[in-house]
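The complex appears here without one of its protein chains, the remainder shown in place.
Chain naming follows the written order as A, B and C, and within any one chain the residues start at number 1.
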C-alpha cells in the first residue's frame, strides 16, 4: 500500500519536482508512471525509497509514515522495496553474481539460499553466462537486467522499476514486463513501473499515472500512454 | 564515410562482441543500428571512436585507417566525431553549460563563439533553463539531452548516438530524432543512431543495420525494426 | 539476524583490499612510510637516551678523608656510603695514589713534585659514583654527616651542564617524536579518508538497498585493519634491516657511540607498529565512514 497525500518535493537548488501529488496504490496493484522528461517520475521513486525526503505532505508505505521514520529503521524499510534505479547503481567492484548476492547478504540470508537463488534469478533475466563479469564488462541492457535481478532478489513486497527497459530491445522488454506482471499477479506484489515506452504501456492495459511538471494530470485504470 | 571490413572484436575477457562485420556508410548517410541487448551495437560505436581497437579486420573513417592511427593523432580524429554515449559520460564537476562548452574549448574555439553557441544548443534540446545545474541535479532524460548537445557542439562530420532516447518520453524522442534527421539532411552529416525504439525506426524509414550476436543479419534501406 | 558470519565479513574485507588494488597500495605505501619514519626516529631517540645514560654514569663525587683515619675506619666509611641510596660504587684513592696521579698530570713541573716527595700534601679520598643526578643534594648532605670525611668536592656546574644537556636532548627529541606521531596519524587517517571517499558511491548504493550501517562498516574496517597490519609488517622489516646495517657501520667506524642491540628495541617496535597500524586502520575507517552513515 502506497499513499501520497499532497506531496511536495523541492530540491535544495529550489527546483519544485513534485507539487500537490496525491495518489493511492493498493497492495498487489500494478501501475505505470509516465510523463515527459523531468516531470518528476524518478523523484517519486526516490521518495518511496526514502533516498529523498518529502518537503511537504504525507507519504505512507505499508502503514509506515516515511516522513518521521527514524534513521535506524530506514534500512529495514528499504529491504521491503525492490528498486531498479534509472542509472542502475551496480557495485563496480562486484561481479554480476556478487551484485545480486549482496542484496541477499544484507538481509542475512543463509549462504545456501543465496547460492541457489542468485543463478536462478540471473537465468530469468538471461544473464546466466555472465555471472563472473564486472559491470563495466557488460552492455547497457545487460547492466539494466542485473539491476532488475537485484531488485527481485529478496522477494520485496513492493517493486519499483525506474525505466527498466530504457536500454533493452523490444522483445526482451516485453519479456521483462511480462515477468513484472507475473510477479504482481502470482505473488501479490505491488509493482510501480516508470517508463516512456508507449508500446508497452498501451499493450498491458494497466493503471497509468501521468505526470507533467510535477503534477498528476491523469490516472486511469486500463489506460493508454498519452 | 565509414567502412567496416571483416571487423572482429574480442574483449580482453574473451567475449567475441563482433565477428566478421562488414558494412559501408557513405558521407551524409543516415543509418539506424538495431539488435538485441548485447548484440554488439555499442561495440561498433566504441570502435568508431577508437575507444577500443579492432581485433581483426579493417576500419576506415573519412579515409583514415583507425587500425594504425598513431596515438597523437587520435584526439584530432575524435573531434570529427560527435558521440552520444549510452551512459552519457557527463563531467560530474562541470555544470550543464560547462559540459557543452568544454567540448568547444577542447578544439580551441574562441570564447565568443562558445558564449553564443552553447545556449543555442541547449535551447534546442530544451534545457535552456538548467544551464547552471550539475549533472546530478538533472533527471535521466535531461542528462541524456546534455550529452546530445555536447555531441553536436563542434559540428562534427560524423554523429554517433548510442541510445539517445533511452530515457526520453516519446514526444521528445521524436523531436530529437527529427533534429538528427535534419542535421543529416541540411548539413550533410553522417549520422548513426543505435536504438531499440521500434516505433522510431519504423516511422523514419531509413537504412537499418540489424545485429545479432556480433553478426550483421540485416541491412535494409527504408527498413523496419525486426 | 540469520546468516551474518564473521567469515563473510573477513572475505569481504580481503576482497575489497584486492579489488581496490590501487587505493589499497597507495594506503599501504603512505602508512608504511609514516611507520618507517616513526620507527627510525624512535629507535634513534632510544639510542640517544641510551648513550646519554652512559654519559650520566661517569658522574662522581669525591670525598676527602681525615688524614688520621686507620684502614679499618676507612673501610667502615666505605661500607657506610655503599649502603646509601643512589650510590652505585665507592672507590678508595690513597694518599700515594693521589700524589702519583697528580704528578703524572703535571709532568711539566718535575721540580715541584720532587720537593713534595717526602711530604705528600694530598689526602686520601673516596670517589663515590652515584646513580641519579637529581638526588645528588641528598647524597651530598648524607656524606657530610659522616665522621672522618672533612670535605666533599662535587663539580655541580659540570653535572648541571650535563643534566641540562640531557634534558634538552630528551625534551627536543620527545617533542619531535610526538609531532611526528601526530602528523603520521593525521596523514594516515587522511589517506584512509580519501580511500573511503573514493568509494562513497559504493557506500551509497549499499545504503539504498537496505544495508545497515554496521553491515556496511565492518568490511571497510577489516580492510583498514588489514592495510594497517600489512604496513606495520613491511615497515618493521625495513626498519629492522636498516638498523642492522647502521649498527654494523657504526659498530666498526665510530667507536665512542654505543648502539643498542636491536633485540632490546624489537618488541617496542613490533608492539607499537602493530598497535598504530591496527588502530589507524580501524579508527581511520570508522571516522571516515561516519560521514556516509546518515540514513
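The criterion applied here is as follows: a contact is a pair of C-beta atoms (placed from the backbone, for glycine too) under 8 Å apart; a residue touches a chain by one contact, two chains touch by 3 or more.
None of these values were measured; they are calculated from a predicted model.
Q: List the shown chains that the missing chain touches in the full complex.
A: B, C
Q: Among B:109, B:137, B:175 or B:226, exactly one should touch the missing chain; which is it?
A: In the complete complex, the chain left out is touched by residue B:109.
Q: In the full complex, which of C:180, C:233 or C:274 touches the chain missing from this view?
A: Going through C:180, C:233 or C:274 one by one, C:180 is the residue touching the chain not shown.
Q: Out of C:11, C:75, C:257 or C:287, point to the residue that touches the absent chain in the complete complex.
A: Result: among the candidates, C:257 touches the missing chain.
Q: Residues on chain B that touch the omitted chain in the whole complex?
A: Here the touching residues of chain B are 49-51, 71-72, 74-79, 81, 83, 85, 89-93, 102-103, 105-111, 150.
Q: Touching residues of chain C against the unshown chain: what are they?
A: 22-23, 26, 29-30, 33-34, 36-37, 40-41, 44, 64, 108-109, 111-112, 115-116, 121-123, 151, 153, 161, 164-165, 168, 172, 176, 179-180, 183, 186-187, 190-191, 193-195, 197-198, 254, 256-257
Keep in mind that, in the parts below, only the chains that are shown with their structure count from here on.
Q: Give the fewest steps needed to get from chain A to chain B, where each step moves from one chain to a chain it touches.
A: Between chain A and chain B, the shortest chain-hopping route counts 1.
Q: Name the two chains that are joined by the greatest number of C-beta pairs in contact.
A: The chain pair with the largest number of C-beta contacts is A-B.
Q: Which chain's mean C-alpha position is the greatest distance from chain A's?
A: Of all the other chains, the one whose centre lies farthest from chain A is C.
Q: With centres defined as the mean C-alpha position, give me the chain A-chain C separation in Å.
A: 62
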